[in-house]
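Written below as C-alpha cells is the structure these notes are about.
And then chain A:
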Amino acid sequence: MNFFLETLIGGLLAGVLYSMVAIGFVLIYKASGVFNFAQGSLLLFAALTFVSLTERGFSFWVAFLLTLATMAVVAVLIERFLLRPLVARSPITLFMATLGLSYIIEGVAQALWGADVHGLDLGIDDVPFPIGPISVSRFDLIAAATAGLLVVGLALFAGRSRLGLSLRAVADDPLAALSLGVRLPKIWRWVWTLAGLVGLIAGLFWGSRSGVQFSLSLVVLKAMPVLVIGGFDSIAGALVGGLIVGASEKLAEVYIGEIVGGGIENWFPYALAIASLMVRPAGLFGERAIERV
Partner candidate 1 sequence: MLYSEAGQLSTDYLHGARRFRLRQERLEVLAVLVIAFVAVPAFADDYWLTAILIPFSILALAGLGLNLLTGFAGQLSVGSAGFMAVGAYTAYNVLLRLPGVPLLLAFALGGVAAAIAGVLAGLPSLRIKGFYLVVTTLAAQFFIEWVFTRFRWFSNDNASGLVSVPRLVVLGRDASSPLGRYLLTLSVVVALTALALNIPKSELGRRWMAVRDMDTAAAVIGIPVLRTKLLAFAISSFYCGVAGALWGFTYLGTFDPRAWELSRSFQILFIIIIGGMGSIMGSFLGSAFMLLVPIAMSHAGSALLGGSVDQGAIENYKKILFGLLIVAFLIREPGGLARLLRRARDRARIWPLRSW
Partner candidate 2 sequence: MTSLASPSSAANTGAAQTFPEWLAARAARQGDAVALRYKRRGLWHQESWRELEADVAALARGLSARGFAPGDRLLVDAGPGPTVFRVALAVLRLGGALLCGVPGGSGLGASDEIRFALAEDDAARARIGAAREAVGAGALELGIVLDGEDAVDASSAWLSLDALREVDDTASPLPPLPSPGTEGLVGLSARASLTQGAWLQSAQELLAAAGIDAGKRVFASRSLGSLALPAQLASLLGAWVVSGFALSFGETAATEDYDRREIGPHVVFGSEDGYAALVARTRQALPSGHGLEARWISRSLDGGGGPRALLRRFLVRRLREVVGLGHLERAVAVGGAGAAAAGFERLFGIAPFAWHASAGVPSTVGTLA
C-alpha cells in the first residue's frame, strides 16, 4: 500500500514538471491559437543559456535576468518573423512552422553553447523527505511548490493586469478584441516572453534533474498528452493533466510495465490521451467551440 502511495505521489510530483512545460504551451495557444511545438526547444534554449551564463561566472539572479531578456528578444523575433507573416493561416500550417522553429532554435542553441551536457545544480539536494508513512523527494516538493506558485501567479496576472485582461479578451473573441483596439502583435510578444519565462523555470528543474542537454527539448513530447487531457486552452487543465499523466505513467510502468516488459512510458501517456480525446475531445477543462456555418 505504501509502495502504491509512494509511486502515486512520486508520479504526481514528476507530473508537475510536465505541467510546467504544458503551461507555457497553453499560454501561447490561448493568445495566438498556435500549437507551439517549439516549446521544448525554447525550454532547452533557456536552460542552456542560463547554464552557460552561470558557467561564465554570473550569479544565479543575474544569469536568470539575462536569460529572461534573451527570451524576450527571441519572442520579439518570433512575433516579427513567424507569427506576423503567418497570421490567419491554418492551424496546421502554424504547427508546422513551429516545427521548423524548433529546429532553428535547437540549432542556434547548440551552435552558441555547444552540444555537450552541462550539469546544473540549483542547490536543492534530492534527499528523501518523510511525510507520514511515506517519503518523497524534497526536490520534487519544491518543484511542485514552484509550479503551484507559477499557476497562481499567472492566474493573478491574467485576472488583474491590463495585459492579462486583453489577453483573455483575445482568447475569447479575437475579432471583438481587435475591434476594442487590442494590439495583437504586442500581446503575442508578451505572451511568448512569458512562455519563455515558464520555459526557463521548467528548464531549470528538468536540467538539474537530467543535466542540460539536447534531449531536454524532447520534453515537449511529454507535454502533448498532458495538453490533450487537460485541454489546450486551460492552465488549470495543464496542471491537472500533468498530474494525471505523471501518476498514471508511473503506476502503469510499475503495474502494467512488467507484464508487457517495460519501457511503456513513451507511449502510455499518449494512449491515455487518445482515450480521453474519444471521451472529451476538448479535454477536461477545455472550452468546446461550437461549429457554426
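Selection rule, in plain terms: all candidates are chains of the complex that A comes from, given by their letters.
Quick notes on this structure:
Here is the rule we go by: contacts are C-beta pairs under 8 Å (C-beta built on N, C-alpha and C of every residue); 3 or more make two chains touch, one makes a residue touch a chain; residues count from 1.
Note that the structure is a prediction, hence the values are computed from the model and not measured.
Interface remark: chain A makes contact in this complex with candidate 1 (options 1 or 2, touch as defined above). For chain A in complex with candidate 1, the residues that touch the partner chain are 35, 81-82, 85-86, 89-93, 95-97, 99-108, 110-111, 115, 221, 224-225, 228, 260-264, 266-267, 270-271, 273-274, 277-278, 281, 291, 293.
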